[in-house]
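First the structure, in the form of structure tokens, and then the observations on it.
Note that one protein chain of the assembly has been removed; the remaining protein chains are unaltered in position.
Chain IDs A and B follow the sequence of writing; residue 1 opens each chain.
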Amino acid sequence: MFAAFLLVFAFFAVVLHDDGFTSQTNLLNIVRQTAPITVMAVATVFVLSAGEIDLSLGSVVALSALVTAKVMQTQDAALAVAAGLGIGVGIGVLNGLFVTLLRLPSFLVTLASMGIVAGLARTVTDLQSIAVENATFVNIFGSGDVGAIPGLAFWGLGAVALGQFGFRHTRFGAHVVATGDNAGAARVAGIRVDRVKLAVLALSGAAAALAGILYTGRLEGATYTLGAQDLLVVIAAVVIGGTRLFGGEGSVIGALLGSLLLGMLTNGLILWGFSTAQQLIAQGVILLVAISLTLREPRRE
Amino acid sequence: MAVAVASCSSNEGASEGSLPIKSSRAVGATRGPHGERAIPTSALDLSPAEVAKVRSGHYTAALVWHEESDFTTAVTAGVRDVFDQLGIRLVAQTSANFDPAKQKSDLETVEAKKPSVLLSLPIDPVITASAYKAIAGQGTKVVLLSIVPQGMRPGRDYVDMITDDLFEMGKRAADALAAAVGDKGKVGYFFRDANSFVANQRDQAFLKTITANYPNVKVVARQGIADPNRSEELANAALTKNPDLDGVYVTFSEPPGEGVLAALHSTGNTKTKVVSLDLSEPMALDMAKGGPTFALIADRTYELGRAMATSAGYGLIGKRAPPFLVAPALTITKSNLVQGYRASLHRAPPASVTKALGQ
Partner (left out) sequence: MAAVASPLVRIEQLRKEFQAIVAVDELTLDVDSGEIVALVGDNGAGKSTVVKCLAGVHSPTSGRILLDGEPAHFSGPLDARGNGIDVVLQDLALADMQPVYMNVFLGRELVTGTLRRLDRRAMAAETGRLLDELGVHIDSPRQQIRSLSGGQRQGVAIARAMRWAQRLVLMDEPTAALGIAETERVEELIRRMRDQGRAILLVSHSLDQVFRLADRICVLRRGRQVGIRSTGETTGDEIVSMITGLR
């Protein structure tokens, strides 16, 4: 995976040398632009590794963003952020309760909640966009910098650092992969499989909400279409990064690289001056080559 | 009856004088986002000396679109043709698929190439405003299509804003629908139920014109369309409630107009005439086959692109452009369908349409 990442990076660095691809601004742009995707990708590593999926991700982004922006019109920014995150966690927990208490597949539960949440997002503001003018909020979650590094990069990388620790170095992380690998074995081994599932879905809701808040900070406002295109990008980033779609194996660092790789592709192909149709084709081809080189499974005898 | 009227008209293209649809009194006018008076795009003009001045600058340009469709393709074609004359090189082109976050990223990415001009249709007037301000602050000349980001002022932050002659389009839709129902009958009004500068003005113009100028045409059903993708369901419900409508106005053709058409087809309704805005292949095809679609009101999309590119030239040499420009509207019926396609999108109609017309 790392090889594919370097390959694409080196390729663009050479081809687009004169088009500003390697300029610091542009590289920071890529990190900034991918931050919300990276945050969601980290949580999705946990969800997929546990053998679950969260299709409601994109809708939660929109609803949390709108709730945050709306609450901020009349209340304190901290309260608005708490409300946005609370909505996300709440939806995640509800997803988790349906999956664990009624033993329903998360694919169907979150397919249903995806629709409900998308509908709610549309009703919250009656399809109107809300502007956010709170400078502190915008600074923390959007355009602000920490030294020379964009604040958004900190959120993204912070999520990766926490995620990596949680996934690789805690018992919870071990229980997540064991649950996705063989839920029966995990249960017999005394792992509270239902709690693991509930936790990863709640985590996913929280990450989607944070992504929504980051979008709100970055765009200085929220609208109901935010996040609508994110679900597949997030899943692609995670799977490219070496996480199994069906549970049992995952990589947080891989997800970061996957997210950056996809962001880099979009960015590089625009700088190259391709038309949008050419961009789509080139994106697909490069992706296919990169994953063929790195992700193919060796044939077993 | 309507079809018969249309077919006996001469076939001399998009010039509307030949159509049996009469033009009623204007009861309003298109206004810019800051209340500006609309100036026709034909007012834009660069002298040979000015063209040479632009050419000598070897400028670069970026196109940041909201989506990809027939519409953006035709605008882009108009832009490219004028850019060729002005010696402006297109260095980046993006499409955001209606995702404002993607559009903001696109703007940032494009900014790294430091284009001399940016031509764009902002998806959202509110939440991408900061990105447009940033790129304008960098010295890039901004030419806008249809939407002005909040807080941006013409002349200071952008060269000008170009859009359709919105009032004229709505008015023409009213004139066409009145002709379709023989100036008398019950009609439905399917309007855009969301904050949209373009759709709201067109819808209002239709409503004002039909009520003021056609007292015998009654708007008996109103249906707001908040989610264009659900138009067919909405249309089904509205048509079930009002099965005896003589005609309907639909805010734009793709997808709501197509949804209404599908609803009519599925209920076997051949009586209700449809008038909608913008060209769409399914509706043009229906019109060619003599279906319920009576007229489509279109803009000169290619002309929008030409005007944007010309405005870019204005910006680059510091020539003051009118802040708000509109491209003329077209009424397209079966009789001038081929010419209408050329005038609007600068291309031939789709093969299916040509075939249905027997050409």
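Assume a residue touches a chain if its C-beta (ideal position, glycine included) is under 8 Å from a C-beta of that chain, and two chains touch if they have at least 3 such contacts.
Keep in mind that what you see is a predicted model, and the values were worked out from it rather than measured.
Across the complete structure, the visible chains that the omitted chain touches are A.
Across A:13, A:28 or A:174, the residue that sits in touch with the chain not pictured is A:174.
Note on the undisplayed chain: of the listed residues A:185, A:232, A:245 or A:285, the one touching it is A:185. Take chain A: the residues that touch the chain left off the picture are 165, 168-171, 173-175, 177-178, 181-182, 184-192, 244, 248-249.
Here is the rule we use: only the chains that are shown with their structure count from here on.
Across the complex, chain A meets chain B through its residues 19-21, 23, 25-26, 29, 32-33, 36, 122, 126-131, 143, 215, 218-223, 225-229, 266-267, 270-271, 273-277, 279.
Every residue of chain B that touches chain A in the complex is listed here, in rising order: 65, 68, 90-95, 97-102, 104-106, 108-110, 112-114, 123-131, 150, 194-195, 226-227.
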